[in-house]
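Note that this complex is displayed minus one protein chain, with the remaining chains in position.
Moving on to subunit A:
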Amino acid sequence: MDRFRMIFQYFQSNSESVMNGICGLLALASVKMYTCFDFSCPCLPQYNMAYGLGIMFIPPIILFLCGLILNRQSLVMLDEWRRPQGHRKKDLAVIRYMCSSIMQRAMVAPVVWIIVTLLDGKCLICAFSGSIDPEKFVGFANVSPVQVEQLLAKVPCKDDKLMRNTSHKAVSRYLRCWSQALGWSILLILIVAAFLARWLRPCFNQTALLQARHWSNYIDMEQKIFEETCCEHSRLFAHKCILHFFESMQQEITLHRFNLPREGEADEGEEDLLRGITDQDQVNKLLKTWYYEKPPLDVSQATQR
């Protein structure tokens, strides 16, 4: 039991650390994905905007969904939200707390992607090169509107034909400047918001927050311990089952020898752990009752029993 206690304590103190770790790994993966990804703007008038904005917004959605999928607590929260009430009342504050902590962690990787994209600038240059006002730049004066559109669309690609016309560098610089300004501004706003939220939170309703955090940890631990106990139970169940099988096989043979005293000792310890649940229907009933009617959070009755 000592070993179990150590493991459970580890899980308890580190459940949040594990999730923070996953969140950090996803953020790093998002940066790595961006650097590995071979961005190639199509440089065609109708496709640029779709491609640029697509690269900026679709991977964040994917990263957000991945953040939700990889977070074990989202399943626990959904379970708690959808379970029938039974003997245990549902506390919406706990569910809200869990939901907000899951969402916050899942939002980190998408935000990292968007900021890296903006700071790099390629996406915005690709998406908005066709939308700038050509009169601000030299080299577009004597050109027809259709050609202007095509030339502007080719700016992100640094085609050889355009190298003579130096306006494309000006356009690139202009768009990249806007893109980086936007990126830094978003980063600043988010960090200030996070700082304020963390600093001002103790001023509002600290006790409710402590309670919600405690019970959300409790629900998580309870789920883990239930799974561990089920594993232990199924192992003992299997052991008993196999021993019964061998015993009944022996009854067919005239000569057998079974070292009964030893098994007797082991039996007592294991009977205890099997808790009287020794057949399939009982196990099914146990699992169904666990789901439909969770026990009340009142252990004093158990100790009095």
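Here, a contact is a pair of C-beta atoms (placed from the backbone, for glycine too) under 8 Å apart; a residue touches a chain by one contact, two chains touch by 3 or more; residues count from 1.
One rule holds for everything that comes next: contacts and distances are computed from a predicted model.
Novice: Just by its UniProt name, which of "Elongator complex protein 5", "BRCA1 associated ATM activator 1", "CAHM1 protein" or "MMS19 nucleotide excision repair protein" is the chain not shown in this complex?
Specialist: "CAHM1 protein"
Novice: From the list A:L68, A:A170 or A:M221, pick the residue that touches the absent chain.
Specialist: Touching the chain that is not displayed is residue A:L68.
Novice: Touching the hidden chain in the complete assembly: which of A:R173, A:R201, A:H214 or A:R235 does that?
Specialist: A:R235
Novice: Quickly run down the residues of subunit A that touch the omitted chain.
Specialist: With respect to the unshown chain, the touching residues of subunit A are 3, 37-38, 40-44, 47, 50-51, 54-55, 58-59, 61-62, 65-66, 68-69, 74-75, 78-79, 82-83, 157, 159, 227-228, 230-232, 234-235, 237-239, 241-242, 244-246, 248-250, 252-253, 255-259, 262, 266, 278-280, 283-284, 287-288, 290-292.
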